[in-house]
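What follows is a single structure, written as structure tokens, with notes after it.
Of the protein chains in this complex, one is absent; all others appear in place.
Should a chain be cited, it is by its letter among A and B, assigned in written order, with residues numbered from 1 in that chain.
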Amino acid sequence: MKRVIETKAVSGQSPNYLLAKFQDLVDWAVNSSRANSLWPMPFGTACCAIEFMATAASRYDFARFGMERQAFSPRQADVLICAGRLPFKLAPVIRRIYDQMPQPKWVISMGACASTGGIFDNYAMVQGIDTIVPVDVYVPGCPPRPEGLLYGVLLLHKKIKGESLFDRVPRRAEQPLDERGLRLPPEQIDEISEPFGNSVHQFRSA
Amino acid sequence: MNSTVDALRATFGNAIGRGLESCGDTIVYVARESLLDAMTWLRDTPQQGYDYLVDVTAVEYRDRERPLELVYQLRSLPRGAELRVKVELDPRGDLTVDSIVPLWRGADWLERETFDMFGVSFRGHPDLRRILMWETYAEGYPLRKDFPLRGRFSRAEQVRQALAANPEAHYSMEELSIAAAYDELPADMRERLRRGERGKLPHSE
Partner (left out) sequence: MSKRTVELELATPGLDDRGQPVRVPLGVADAPDSTLPEPDLAGEHMLINLGPQHPATHGVLRLVVELDGETVVRVIPHLGYLHSGFEKLGEYRHYNQIIPLTDRTDYLSPMANNVGFALAAEKLMGIEITPRCTVLRVIACEMSRIISHMVWLGTTSIDLGAFTPFLWAFQERERIYNLQEMWTGARLTTSVTRVGGMMADIPDGFVEGLRHFTRTFPKTLAEIDRVLTRNAVWIGRTQGVGALTAAEAINHSLSGPMLRASGVPYDVRKDKPYLGYETYDFDVVVGEHGDVYDRYLVRLEECTQANRILEQALDRLPEGPINVADPRLILPPKSRAMNDMEAMIYHFKQVMEGVKAPVGEAYVGIENPKGELGNYLVSDGTAKPVRWRIRPPSFINLSALPKMAEGHLLSDLIAINASVDIVMGEVDR
């Protein structure tokens, strides 16, 4: 998605130049505030939740990055951190939590299982939470080290700071389920969920 | 081999199948009809005293000709003895055995899990329903050998069905009252409940 701004040419004389500068100033103020006081909603399910707790505890302490307040209610959260594997039985739950969060909202997919299904390429596991909710940052690892999660958070900061309030195409539009009850077209979900890596030699019938 | 096998055979005769030993563990096969009696005997006879139920599970072999086996792992805490009791069932036939929940409360969830994963139904279980998969799960019994590793449906269909499931599904108050009064229910109603016709009050039928 391209950033669309009215300004055609940036020149010192154009009144649009001042407007653009003003818009940048507003963006900078808003985005810095947002990025530096993210309220995370820990959706911790499995092993990654333990590393998430380690990140929150004394040694790593992600309060240093503005995540002092953990929101255990989705109604008061900015970023959903899905830490751990997501079975199909949990799919409607994370979808509902995501729907309950107010705009603007971001999603960090922590760990291999949340991002791709990981080693669990079987009947029970969602093959990547991006088939259910839109994801902003994927943190690889099984589980990621706390440093890895912190790096993901910093990447999210960068992404937030690159957004603009004045975009014609709203980046943070609600993405409701379509009439089939899916977020993506079925072919795309099948494609995302294809086996890969270690599990390629196992066929669907296996 | 554990002396319990001979004692069992002396008490129950033909209902006790072969006894064998594998890796130092004693295994004894019991006919499906005598399971509850044999388990009661094993628990309550003082010389046996198998008072602790370790595990209930099932095994289906890759060989299609072999029966599906229900496995009960028993232990006697005072004696330190262990015994594995097995019941053979035809995987393509009737998969029903007596529940041992009246003997050990700990068997409750273990039997539910076996039902969920293998489709074995336990007669007399107070609340036999899926425990790990959700109630409307339509693909079958995951640990059966004819169930593919990645499930029967396409991934998109699995996602669709999962998202369509109600995350708030729970027992209704009516069901809870029925469960509380289960022992006093008439036999036919208990039978209907056992078949899965739950959530209906008698007058609504």
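FYI, contacts are C-beta pairs under 8 Å (C-beta built on N, C-alpha and C of every residue); 3 or more make two chains touch, one makes a residue touch a chain.
This is a predicted model, so every value here is computed, not measured.
When the omitted chain is restored, the residue from B:Asp6, B:Glu33 or B:Asp55 that touches it is B:Asp55. The set of chain A residues touching the chain not shown comprises 43-47, 49-51, 53-54, 57-59, 72, 84-85, 87, 89-90, 93, 97, 119-120, 122-125, 142-143, 145, 202, 206. Touching residues on chain B toward the chain that is not drawn are 22-25, 27, 51-55, 57, 59-63, 71, 73, 77, 80, 82, 84, 104-110, 113, 117, 130-134, 142-143, 147, 149, 167-168, 170-171, 173, 176, 180.
Keep in mind that, in the parts below, only the chains that are shown with their structure count from here on.
If each chain is reduced to the centroid of its CA atoms, chain A and chain B end up 42 Å from each other. Across the interface of their complex, chain B is touched by residues 88-89, 91-93, 95-96, 121-124, 126-127, 131-132, 177, 180-182, 186-187, 189-190, 192-193, 195, 202, 204-206 of chain A. By the touch criterion given at the top, residues 132-134, 139, 142, 147-151, 154-167 of chain B touch chain A in their complex.
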